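Step one of this worksheet: look at the structure below.
Here the complex is missing one protein chain, while the rest keep their positions.
As written, the chains take the letters A, B and C, and residue 1 is the first residue of each chain.
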Amino acid sequence: MKGSIMTSSPTFDIAKIRKDFPILSQIQDGKRLVYLDSGASSQRPTSVLDAMDHLYTHSYANVHRGVYQVAERATNAYEDARSKVAKFIGAPSANEIIFTKNATEAINLVAHSWGRANLQSGDAVVLTIMEHHANIVPWQMLAAEIGFEIRWVAIDEDGMLDTSNLDVLLDGAKMFAFTAMSNVLGTLTDTKALCAAAQKAGAVTLIDACQSVPHMPTDVVDMGADFIVFSGHKMLGPSGIGVLWGRAELLDAMPPFLGGGGMILNVTKDGFTPDGVPGKFEAGTPPIAEAVGLGAAVDYLNELGMEAVREHEVSLTAYALRTLTETVGETLTIYGPSEPAARGGVLSLELADVHAHDISQVLDEHAVCVRPGHHCAKPLMRHLGVNATARASLYIYNDTDDIDALAEALVQARDFFSI
Amino acid sequence: MKGSIMTSSPTFDIAKIRKDFPILSQIQDGKRLVYLDSGASSQRPTSVLDAMDHLYTHSYANVHRGVYQVAERATNAYEDARSKVAKFIGAPSANEIIFTKNATEAINLVAHSWGRANLQSGDAVVLTIMEHHANIVPWQMLAAEIGFEIRWVAIDEDGMLDTSNLDVLLDGAKMFAFTAMSNVLGTLTDTKALCAAAQKAGAVTLIDACQSVPHMPTDVVDMGADFIVFSGHKMLGPSGIGVLWGRAELLDAMPPFLGGGGMILNVTKDGFTPDGVPGKFEAGTPPIAEAVGLGAAVDYLNELGMEAVREHEVSLTAYALRTLTETVGETLTIYGPSEPAARGGVLSLELADVHAHDISQVLDEHAVCVRPGHHCAKPLMRHLGVNATARASLYIYNDTDDIDALAEALVQARDFFSI
Amino acid sequence: MSGLEELYKEIIIDHYRSPRNKGELPPPATRTEGFNPLCGDEIVIYIDVDSNGVLSDIKIGGQGCSISQSSASMMSAAVKGKTVAEAQEIIGGFKAMMSVHGDALGDPASEATAEPEVDLGDLEALKGVVKFPVRIKCATLSWNTLTQAIDEATA
Partner (left out) sequence: MSGLEELYKEIIIDHYRSPRNKGELPPPATRTEGFNPLCGDEIVIYIDVDSNGVLSDIKIGGQGCSISQSSASMMSAAVKGKTVAEAQEIIGGFKAMMSVHGDALGDPASEATAEPEVDLGDLEALKGVVKFPVRIKCATLSWNTLTQAIDEATA
């Protein structure tokens, strides 16, 4: 295991960052709260809450339909957020950004709209064994209806994607939907190479970037992706908002998904004419304050710099891999790539025969928050031969103290269950 | 035109209520902000913002999957909100409440899930000509795919539903989807009688209660409804959340809509097993803080009492109908039922040949916020023979001063365009 | 009411009250519909393009606010009898004027195209609209629809 000793760059002042997150100063049973569940959902800085409260107390109205100044300010705030998100991921146009309720809806949107229009019985969709249920079940639902084949890219012993037979899997495939980073193993995939391979094979790509966009620089054009999805709540934004980005030509050609107000040009008793993008895909009142909150989250991350965020997490992951192994000893298994630079800050842990649920319960007594379970990736868990892991996931506000607390609590758990 | 002179009951202290809504104390160009667009989206009291901020700063984590205390508090807060909403509408069980992103998604959910499973070519779905696009387009999309017929219930001259041929329209119909209150005319429908008629004909009912749940007591059992939908943002809640209620037997039998995490019992490479309700219909991370905000909104409305809310709005509507007619004169047309008790506080206005857009622009100079346009009800507008109306819509924080300001601004608009 | 008076110039109200080239053209004229989904404004444009590429006739139908109606009326007067190339130049000039402050709902990447030297005549009266961003869509509805009509007529 390699990795630098430095756990933060000079521009990355974690003590200062932590002050921006009120929930982290919470004391639980006399102990400092150690939040290691950002992979499930991050916390958010005061600036994000303030942005939403400010909208609600100064400029709130429904968007897109009002002429009065308050409504115009609300619409501008909502559309500014769209522009911020577009810039954050290097999207060529803000109109290619579609706000959904979460990443799951975004994938379902593509499956329903692009999928029904483009997939037929006999076609193939390629997934990886590392996918989150959000990037499996929508395709299974559609496959059950249409009758196409789902093919799976495997992983190797170190938890890296096994691309040795990728060309065979992609042969004749119409869609390749894959994760940019596993939420269980932390494995990063080579999105650019995978997109290139898909393109060569004539397959459209959808990248589940839920775990990567919050943690490292993203450039959708450089990746060569067709669609990418991610969630606001994992990147310092509020709950209730997700993002779909797609290439304009693809979005333009797709039929609408949900029907209702705001997505039409015209409605008569006989039928309707859909609006252009992004309106076509945003039926009903959108997550207005949530978009504004997400915009403020993007501002906060830009302020830190995504390069610096990534650097911080690589260092802290290296520290964690080393410290946990040293402190807890060989009863501890850490899944995923051993090389910190090949992974994100997601550590799936197993402590001998103690179930993740029980570990997590003991850790909570030490105010250490980790998540036990299958992490919505049951096919991967089955492949790993494990029922549940205890997952610690890192973000910008975590420091070496958090890792030390985790290590110490794991030792206590080990001792409590006398192993 | 009838209606009482009293514009507020003794228990309804509007001055006190207004203090709870910071945005209403805004001064625009030296004038008090007159917010008359609650039909599009309401404002929200400090208690709702506080509830969300408190969750975010004390008890935020992803729900349903964590063992640690913070996650447990978040899950309980989310589920408490479900129970509050269930009680608010008289639902027999909290498990019958499904949180969506807005009312539009809720209708789409029913159309996709119940619709695909139950509708066939040759079937009929009955709508009314007063429906919002949200209750039209999803059915048209499905009809285009499946090939069933859409039938329309008409309205009479006073804007009331014309039920004279309802039995004929319902004959052989599988679904009757109708509004509880028109967002253009304010017309209330007799939900109980309509549900009874549908049941007699063997049709399932979906009530679009977006405009009624925020404004009057609701009892889904008394109505005899099968499904009802409404939105959080129109009832003092945040953006980003809507509600579907359905009878347990129907929900249990329906296939899932969106696929992903949180809606499954099991996933293998070969397929998935869906969870029970409500989980089955809540794929992905739900609108956690938004649910908590909606719960606080329900608390606020319960505190006022929905009977009192309705009473206030009937009085204020009566005052508005009288005042506007008297002050502005015969150049003004007010659409919808003339009897205040037969309608909600939604006033669609037309000022001679001046377009609603232009009226709204002039009104904004007087800090009066009304909405111009087709209000996402183009079939109704075409039926009325009007391109756009300027809609003033009332809520708990509006008072006679607001109505007077509206009347005065309309006079100014009339004079500005010299009619 | 200075803001309002800047928006509702006399000439705008005049074109609204007495729209030029109102009506329909019989086939084989090209008929194109435009919608402003936000407010419900609808416009129908009929054009005849003769064999010399001249926009020999244009008629306007539909309903809308004073800004959208007067813009359509002035547009029809400006392009009638012009060649398609000339009309397109006018369209470009008008759209450039409308994007001075940018269509706020647009693109972070796109820049306002350089304003060509086109004399817009009466149309300059609509310049005030850019101060009311929500209304820009009203002013440009007929122009977008005309672009589409020309595309169809010359396809």
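Basically, a contact is a pair of C-beta atoms (placed from the backbone, for glycine too) under 8 Å apart; a residue touches a chain by one contact, two chains touch by 3 or more.
It should be emphasised that the depicted structure is a prediction, and the values quoted were computed from it without experimental measurement.
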| item | value |
| --- | --- |
| Displayed partners of the chain not shown (whole complex) | A, B |
| Selected residue (touches chain absent from view) among B:Ser83, B:Asn118, B:Gln199 or B:Gln412 | B:Ser83 |
| Options B:Ala117, B:Ala144, B:Val168 or B:Leu265, residue touching the unrepresented chain | B:Leu265 |
| Listed residues B:Gln28, B:Ser47 or B:Asn95, member touching the removed chain | B:Asn95 |
| Selected from A:Asp219, A:Asp299, A:Glu365 or A:Glu408 as touching the chain missing from the view | A:Glu365 |
| Where the unshown chain meets subunit B, residue by residue | 64-67, 71-72, 75-76, 79, 83, 86-87, 92-95, 262, 264-266, 273, 275, 279 |
| Subunit A residues touching the omitted chain (full complex) | 354-358, 361-362, 365, 372-374, 378, 381, 387-388, 416-417 |
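The rule we apply is simple: only the chains that are shown with their structure count from here on.
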| item | value |
| --- | --- |
| Chain pair whose interface holds the most contacting C-beta pairs | A-B |
| Approximate Å spacing (C-alpha centroids) for the pair subunit B, subunit C | 36 |
| Subunit A: positions in contact with at least two other chains | 65-67, 71, 262, 264, 266 |
| Shared-contact residues (touching 2 or more other chains) in subunit C | 38-39, 42, 135 |
